[in-house]
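What follows is an incomplete set of chains from the complex, kept in their original frame.
Each chain carries a letter (A and B) given by its place in the written order, and its residues are counted from 1.
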Amino acid sequence: MTDGVASARSALAREHACVLLHEMRRIRRFEEKCAELYSAGKIRGFLHLYIGEEAVAVGAMQGLSHEDAIVSTYREHGHALARGIGASALMAEMFGKREGCSHGRGGSMHVFDAATRFFGGNAIVGGGLPLAVGLALADRITGRPRMTACFFGDGAVAEGEFHESLNLAALWKLPVLFLCENNLYAMGTRIDRAQSQTDLRVKAQSYLVPAETVDGMDVIAVEEATRRIADGVRRGDGPAFIEFRTYRFRAHSMFDPELYRDKEEVERWKGRDPIATLEKRLKEEGLVTDQLIEALDVSVADEMDEAVQFAENGTWEPVEDLLRDVYTRRS
Amino acid sequence: MITTYREAVRTALREALRRDPRVFLMGEDVGRYGGSYGVSKGLLDEFGPERIRDTPLSESTFVGAGIGAALGGLRPIVEVMTVNFSLLALDQIVNNAATIRHMSGGQFSIPLGIRMATGAGRQLAAQHAHSLEGWYAHIPGIRIVTPATLEDARGMLWTALEDPDPVLIFEHQTLYNMEGPLADTAGAVDIDHAAVRRSGSDVSLITYGGTLGRTLQAADELARDGVDAEVIDLRTLRPLDMATIEASVKKTHRVVIVDEGWRSGSLSAEISARLAESLFYDLDAPIARVCTAEVPIPYPKHLEDAALPQTPAIVNAARSMVGARV
C-alpha cells in the first residue's frame, strides 16, 4: 500500500468516523432537548428516550441502503434521525405541529416518513414485525433487490408475533433483517424474568435464521455487522437476526420511577457510553481532535436549536380537519 | 349462467389476479387444499405458489404481512379462514390497518382486502359461529362489506381492491352453496350504497349478509297477509349508507332490523339509534330488532336455530308493528 492510498484511506476513515460521531451526538442532543421540552410541557404523551443506545441506530442505518425499508418502535427518535429524517420535521412531530413528519398526528411514538421509507414508530410491542415481513414479501414478489430492517426490543421477543414472523420470514426466505435491541429490560422486567432462554440467538436459530450477537455500544462493530449481514439478506440469502447488546441510560419513559434496577448497574453501563467510547478511540488513534469535536458540538447544538425553533414556529392543524386521513377517499 | 356464490367469489379472485399483477392471495389452505370452503380451488394451478400462498397457522402475522405488503405497493387479498380466527389478528387490524394512514398524516394508505367467512347455521358450536362483522364496523379506518348476493360476491372484491384503504369482506358460511343466475358480464359493483332488494311501503326490513334470504322470505310471507315490506340490504356496514335507509323509512315509517350479531351492541343498535336521531318524528312505531340471542351458539340444531334470527320472528315483528298502525 502506498503512502498516498494509506493516507486517503485514513482520511476516509476519519471522515466516516466523524459521521458516526456526529450522528450519535445529534441523537443525544435531540433527546436531551426532548427531555427538557417534556418538562416544559411542549412535548406530551409518552416519550421514550434512546439515550445510551445511539450506536445501534447509527451503526445500523449506515449499514443499510436508502432503498431498504425501516420498521421501528415507539423508541424511534434515534432510528429516525439516523435514517435521515430531518431534526426539524421530527421535532415538529414531537410538538404535534402540522410541519411534523407525520403531520403532527402521531407524536413521539408514530414517526413516519415516506421519503426515507420509514414505516413507523409502532406503539404496540411486536406489532411491527408482521409489517416488516409483509414489506419484504412485497419486494420478494416484485423481485426488487432491497430489504426491510425491523427494529424491536428484547421484550418483543416474548410476543407471539416474534415467533410467527421469524417462522414466516424463514419459511418464505424473505429479505428481512431482524434487529433486536437488547437493552436487558422491558420496562421494569429484566430479560431473565421474561425469557427462559436469554441467549436470543438461540431463539432466532431455532427458525433456521442465522443470528449474531454484536456489541451495541460499539458503533463501528454495529455498522460492520449490519452491512455484512444486510448485503446477504438483500442478495436473497433469506432473513437474518442480529442481537445488539445495549442499555438505556434513562428511565423507560417519563413516568418510570426506576425501582427495578440498581444505580450501580446504570453507572457501569454509562461507563461504556457509545459516544464517549468512540471519541476516546478516535482521539487515541489521532483521527479527531478536541477542536473538531467542539466544532461538531456547536453544529449539533445549532441544528437542534433550530429544530426546536422550527417546531415552535410550526402551526396547529385546524380543528375542522379533525376527521382527515381516516380514509383516503372520503365518502 | 347459473353459478354459486362460491364460484362467484372464485371468479372475482381469478379476475383480480389476472387483471393486476400486484394482486396475490394468502391464507391458510388457500392453495393445495383449495380453500376451507373450496373457494380458491384451481387458483394455485393457474397462478402458482408465489401468488397463491398457503400460510402457516399464524393469523396475526399473515394479516400483518398483508398490511406490510400493501404498504410495499402490492394489493394483497388475505383470507382469514373464518371470523372466529380473526380475533387472533385483531391487533393488526385495529392498531395497524385502521390507524397507519392517520398516524402517518396521510403518507401511507393500505390497499388491502381481508376476506373471511362468518356466521352460524352449520352447527359448529360456540367457537366457530361468531357473527362479528357488525362489531368490526365500530372501528374507524376500515371499511366493512358483506356480499349477500351472487352479484356482490362477484363484484365487491375488485372494488375493494381498488379502494386505497383496508376493506374487510365477510362471506356468510351458509351462502357458499347458494345458486342462481349471474350475467356473464357481471363485474365490479359499487361498495358505497345499500340496495333495496324488494320495494314496499308498509315496513322497512333492514338486513345484510346471511339473513338477507330469510328477510326476503319474511317479506313474501308478509305479502300474503297484505303487508307490503321493503327489504334493504345494507351491503356495506361501515360506512353505513344512511341516505338509502332513511329514504325507505320516510316512506314506510316502520322499521325492523335483522342482524345475526348478538343483540346487545350489534349493528342493529347503531341503525336504530341513528334513525331515532334523524327520523324521530317519522316513526310510527318503536323500531324492532331481530337479532341473535345472547348466548354462545349451542351445538344442537334446535338450539342453534332458536338462537338465530329466523323468518317467523321477522314476520311477527313486522306484523305486530303494522297491527299497531290500526
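Simple rule for what comes next: a residue touches a chain if its C-beta (ideal position, glycine included) is under 8 Å from a C-beta of that chain, and two chains touch if they have at least 3 such contacts.
It should be emphasised that the depicted structure is a prediction, and the values quoted were computed from it without experimental measurement.
Chain composition of the whole assembly in this file works out to A x2, B x2.
One rule holds for everything that comes next: only the chains that are shown with their structure count from here on.
As a whole-number value, the distance joining the C-alpha centres of chain A and chain B reads 41 Å.
On the chain A side of its complex with chain B, the touching residues are 69, 71, 98, 100-106, 110, 112-114, 119-122, 124, 127, 129-139, 141-142, 148, 160-161, 164-165, 167-168, 171-172, 324-329, 331. Residues 24, 50-51, 53, 55-56, 58, 60-74, 76, 91-92, 95-96, 100-109, 140-141, 143, 163-165, 192, 239 of chain B are the ones touching chain A in the complex.
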